[in-house]
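A single protein chain has been omitted from the complex, and every remaining protein chain is retained in its original position.
The block that comes next holds subunit A.
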């Protein structure tokens, strides 16, 4: 019997806050020490045989996605839980993991017909002879167990098939309502170990759900998991909602609403559903973003036909003006360390990108290519700025914070509004169609520009704001 030690107390307190009225003291998604199942496996049996260590080339992109086997996770004892029976959950967990890894463009999960049923003792002692003949280079096995306190334990093991070694293992204890997060955490563990990149599957997206005729679109604030699951509408659609962004602590979302025909920025508290006007109405406020430390809200304010950037303490207070050029300064985004801000301005004629210090000093133009540049977003890794380039078509692109190395990732009629994945390797944006029937949908593309795919939403979608990795 192993005692499970939650490793990240921050996660516990955060979720305890969010669900305070429902489950006061349940540890939510605690990472645990290697999952207890059978006797601990012996030390790795051998060094990797033949060739180097198993790894995925993330710069080559889709050229050679790694074949990976993810059989259904067995359960030591079939038990009924609020999320369903543990044997059904075991199948679904492996499907979620396979879907995450496939969507990254870096893995090809084996089709179900090539997978074998795995029994519990096999989880820590894989049938390498079988998997070696399946074509899979990596193998993800695991189990799910219902615990006496109502929680679920999910074990997650990654193996190098040809070297016949265990590469990593993780265990997750979750309340049944968070069972999908255990699958995302497992997929993140696999992705991180094999690519060397940071995790991103256990994250959420705030966006604007759209429906109705083009001339009178109903636009609602909505939230969902990164893979489209657990979708929830947060506003009714009686007022236009635009441009949501998560707070760094993920407890609230800042966005713009036309409620009362007074377009302004609001903070929406996800736990309580309560909203707060950020700046008492002096004029139209829009384009809100939290600073990385959560202390500030950067926004734009239009007064008398002139738009400038301001910041206001997130807890409330007086706005400070950061730009004062004649023209439109908007679309600000903080660098991950909070010291700088990238924004767009038409002070030189058309929209171009500028970088300044967080206090508004030292404003420098960084984009000089043909066409216009808009909606800059600083990568959470700090190394890149994503933007919308307007030159005939609207395309999603990236450049360095100094303006060099411009690369366009998409090529459609109207792609707009990129938002970074928590690991800075994928961008979500929206793509609008032409004409009176033209609708908007969410899409994602990775930094190679090759792995482009549509993100499923119940209705149409725009203005994605990808949240941070969940704790």
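The working rule: contacts are C-beta pairs under 8 Å (C-beta built on N, C-alpha and C of every residue); 3 or more make two chains touch, one makes a residue touch a chain; residues count from 1.
Quick note on the criterion: contacts and distances are computed from a predicted model.
Per the UniProt record, the chain missing from the shown structure is "Peptidoglycan-associated lipoprotein", taken from the list "ABC transporter permease", "Ion-translocating oxidoreductase complex subunit E", "Acetate CoA/acetoacetate CoA-transferase beta subunit" or "Peptidoglycan-associated lipoprotein". The chain omitted from view is touched by exactly one of A:250, A:291 or A:375, namely A:375. Here one chain is not drawn; of A:318, A:361, A:404 or A:436, the residue touching it is A:436.
Which of A:111, A:148 or A:304 touches the hidden chain is settled by the complete complex: it is A:304. When you scan A:216, A:318, A:362 or A:404 for touch with the missing chain, the hit is A:216. Here the missing chain is touched by one residue of A:73, A:183 or A:240, and it is A:240. The omitted chain makes contact with subunit A at the following residues, 213-217, 219, 240, 242-243, 261, 263, 284, 286-287, 300, 302, 304-307, 328, 330-331, 344, 346, 350-351, 374-375, 388, 390, 394, 414, 416-417, 432, 434-436, 438, 462-463.
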